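All protein chains of the complex are present and in place, except for one that has been dropped.
What follows is chain A.
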């Protein structure tokens, strides 16, 4: 019996709604130019809280991108998700006509770490101030982690396999891996990614309990991983959605294959046990390399988790060295997120978007606000570095203990 042809998971579309750009192109330009957009928190009701600096998505007008009923029925994190999904599907040139013929061949997978905090807070305030009769029924779905998957599926008519990954920040990479597996198993298209909206009063207060949160009030100094000035991480909102598509399906309809999701692995080492993430992250990297059939020396760039907590930064630097050997000290490492913040589950998905764009442009974007590295890493700082990039490694860790690694390979313009 002949083995079935191998199905490969390709990235054919990228949609970004981030603090440093609400289109994929402006996001890349900001990353490449190392533009820092971290700034004082201005979201309503947050100004007086001890979190001083964050990455806010300021040039986003949901009413111009999302239909009124979704504005009323869903939270800001879902508005970001719907907008990013639209950009990604447009980018992949995958329209209603393509999907309408075979709605069960396209699904949705998202990850979320904080759900619909703003929507939830508003309804809970009604509960306590006016009573249960004043809580709107959409509260029952809008604040769930699963809301974005469901609403993208409904809005775009995607009836294939859908899922939600709730696995800490690293869940963003796990969602892409889930999408890749679904594609390998037989689904043609998965719209996959993560968006977050953690900059609302209730959500911010929840985050104040994290020792790792930076409450520094200088945007240029609040988030500086891998330096002696590391004082925690700065949160961000927004995120990214990718179109993950079976390679031959994409080629048949003439879409370009931007990259391949080649391999992934994840491990768990316990909440805030940063020293232990050395072993956990190294093991995730080895697993991702193995699934990708990729030697450590083939990795051309690493997008680091870059938490900004000295102990965690040390563990990550050591994990890269443990898993990649001597190559770990030579490979360019970057963390563009220091320019716009760490958007929880969406952070690694934004890194994957940046990694695909970096491979396409042959350019490693820099790590804004970071200089004087105190670890044995070739961290790209100050300005973008031109380089031939065929394979990228993206790393992510969560505050609750998950570690994930994803290997991306550059796409081939056209196999035919």
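Criterion: contacts are C-beta pairs under 8 Å (C-beta built on N, C-alpha and C of every residue); 3 or more make two chains touch, one makes a residue touch a chain; residues count from 1.
One rule holds for everything that comes next: contacts and distances are computed from a predicted model.
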Among "Iron ABC transporter permease", "Acetyl-CoA C-acetyltransferase", "Acyl carrier protein" or "NADH-quinone oxidoreductase subunit L", the UniProt name of the subunit that does not appear here: "Acyl carrier protein"
Option touching the unshown chain, where A:44, A:68 or A:101 are the choices: A:68
Omitted-chain contact residue, chosen from A:104, A:134 or A:371: A:134
Residues from chain A at the interface with the omitted partner, ascending: 67-73, 133-134, 136-138, 140-141
